[in-house]
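One chain of protein is taken out of this complex; the other chains stay put.
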Amino acid sequence: MKSIAAKKVIALTGNDAVAEAMRQVNPDVVPAYPITPQTELMHKFADYVSDGDVKTELVLVESEHSAMSAAVGASAAGSRVMTATSANGLALMWEIVYIAASSRCPLVMTVVNRALSGPINIHCDHSDSMGARDSGWIQLHSENGQEAYDNVLQAVRIAEDTDVLTPVMVCLDGFIISHTIEPLEVIPDKTVQEFIGEFRPVHNLLDSDKPFTFGPLDFHDYYFEHKVQQIKAMEKAPNVIESVGIEYGKLTGRKYGHVETYKTEDAERIMIALGSTCGTVKATVNELREKGEKVGLLKIRSFRPFPVKEVREALAGAKAVAVLDRSASFGAQGGPVMMEVRSALYGETAPPIKGYIYGLGGRDINPDHIKQAFDEVKDMASSGKSSDETGFLGVRE
Amino acid sequence: MPSIKELSKREELLTGGHRACAGCAATIIVRQVLLAAGKDVVVGCATGCLEVVTTIFPYSAWKVPYIHNAFENVASTISGVESSYRSLKRQGKIKKEMRFIAFGGDGGTYDIGLQALSGAAERGHRMLYICYDNEAYMNTGIQRSSATPIGAATSTCPAGDEIPGKVQYHKDMTKIMAAHRIPYVAQASPSHWNDLVKKVEKALSKDGPAFINILSPCHRGWRYPMEDTIEIARLAVETCFWPLYECDEGTWSITHTPKEKLPLSEFTDRQGRFAHLKEYPELLQSGQDEIDRRWREIQALSGIGNLCVMPCEEAGEQN
Partner (left out) sequence: MKAKGWKDLAIGGRIEEAGCAEEFETGSWRTFRPVRDEEKCIHCLRCWIFCPDSAVLVEDGKVTGVDLDHCKGCGICEKVCPPKVHAIDMVKETDLDKEE
């Protein structure tokens, strides 16, 4: 596949960028239900449907639970299916999210990250997608609109890979990315079609000459084996994520992997984050580097499957690590990212590490907060001792 | 309308070897429906008796494409299947004529599945939704649903010292679906197989949603001898507890009029779930009054009689 000479740079919100990617993928069926801040994504896509720009059957269901139910039904019936939601919408479809994964439906769902109620809050945090981290879906996080667009296109390839056949959740920060206009490069329609290829369904209920049963009852004699199949498929996902990311890089000049390291090679203190906050961290890293501080960012793109190898490699030379979580796991040893990172470092030569929770319910995170965290872990760097206490950035006592 | 002999020459699409209780009406219903529908269908099933007994891994009794997803969403799941068909047909990727049938128990239809069914009906998918109504959550142990009729004892509303079983009427689900203004809505019974088959054929010919509510007697939950399943269904029809009617593009008609409308007690006396009603004659009377009211409604909708004429003293005084 040759590199594309003609690329287009346009200004789009994150939501519109995803809608554009979906238009180019041109899925057979999209069932969806509106929820802030995903709504404009749906509106834009609905425009495409009404204008006949896509062949998609848009199913405007009466709840998110029905959205995922219809998605599973359509996927089982041989269609390429996509959908999108946020927060409580994801929570409402939770039951079926698990079933989509266990049924091995290669769905692609964009999750415009928003805080789970309660209290009800429509702004950005990661509690929604983190709540689904055990559902069996692959989860990719996007730093900006460009990544959201790129991730959606790659997600189709990753989900449909015959070694994987696992649905993919593409996450982008609600409002911060979904509603912010940024310039981004889109690739031509034909290139997208060539990249994703024609859909070759594994499940096709519509072939009544080859009837099969989808969604049986398992007793204790089979459930475990079916689950192990899912685990094994997820173990194959890292290689596929990587190879698709390399191929995409050849096509666009933007290569993707499981993580992105930013000035970590000689960094003494490394911060770990997901999503749009990585942009803020990068800017702060640049500022601190001007002052001679050796700091860096490890951005995690693929949260599921968790990139253990890449995390160990990136942190190998660090003297202290600060992990930022934009969701809490009450009663656990820190937020979800903290727990994964600490677990990845177990048994390795691990630098001292401290977890922070920030930005819940859309609470802003700014360079001062980043500097605060980098500052606080300075002592850890010299003492060599980890902190068991979770820090909070931007909370009033 | 095929004769019984013609139907017998068609392929059996539900095999033996499923684990339904001996004498279960649900599988009789499925057999009759699939004999009418043929093999170019996709069947969806809500979690419940039918789903559990027919698909215990690695066995499946279904010889047609079949999907089970969860309890409350067979209507939205089949909406998805049907949408895929629409999309792929529109793209020229599929040419075959196919139909889509969703089976749900009363639990998965009247209660937890109501939203999904209502949504699917409003969106106009070309699908047939069949409720096999055994009037309780049978698979999980006979718990009451909103389809459980007044006076019936269930495991969650047992007839005890203080409370005589269920004290609410059962939902009039068929009328709720008719209110969605879908092309075809009907009530049927496995005892009247000819009427049932006709209704399924009619439903499948409609270019839009159809709903058929089929009474499915359950000898475990209703407490009657298993060989009486068809007889109990017949009595339900003859007492007008379960009238057979249809609303076809807005036109109502009664498709079977009992020669003699039997009292409700002919139906309830045969079932253990109503045994305590001898101590609560007023509850049985409530049930009778409600059945009579609904029968009058159906008659009036079908052009027989008048809903305004109440056979009671107050009405007489008002007149």
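By written order: A and B. Residues from 1 in each chain.
Keep this in mind: a residue touches a chain if its C-beta (ideal position, glycine included) is under 8 Å from a C-beta of that chain, and two chains touch if they have at least 3 such contacts.
On a predicted model such as this, the values are computed, not experimentally measured, just so you know.
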- line: Touch assignment to the omitted chain, from A:78, A:145, A:174 or A:216, lands on A:216
Field: Absent-chain interface as seen on chain B, which is shown
entry: 4-5, 7-9, 12, 14-20, 22-28, 31-32, 54-55, 57-66, 190, 193, 225-231
Message: Across the whole complex, list the residues on chain A that are touched by the chain not included here.
response: 102-105, 165, 202-203, 211-216, 218, 221-222, 225-226, 228-229, 232-233
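One rule holds for everything that comes next: only the chains that are shown with their structure count from here on.
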Field: Distance from the mean Cα position of chain B to that of chain A, given in whole angstrom
entry: 44
Task: Under the touch definition given earlier, write down the residues of chain B that touch chain A in their complex.
output: 39-42, 44, 51-52, 55-58, 60, 62-70, 72-73, 76-81, 83-88, 90-91, 94, 96, 98, 115-116, 118-119, 122-123
- prompt: Along chain A, where are the residues that touch chain B in the complex?
  reply: 28-29, 31, 55-57, 59-63, 65-67, 69-79, 81, 95-96, 99, 205-208, 211-219, 222
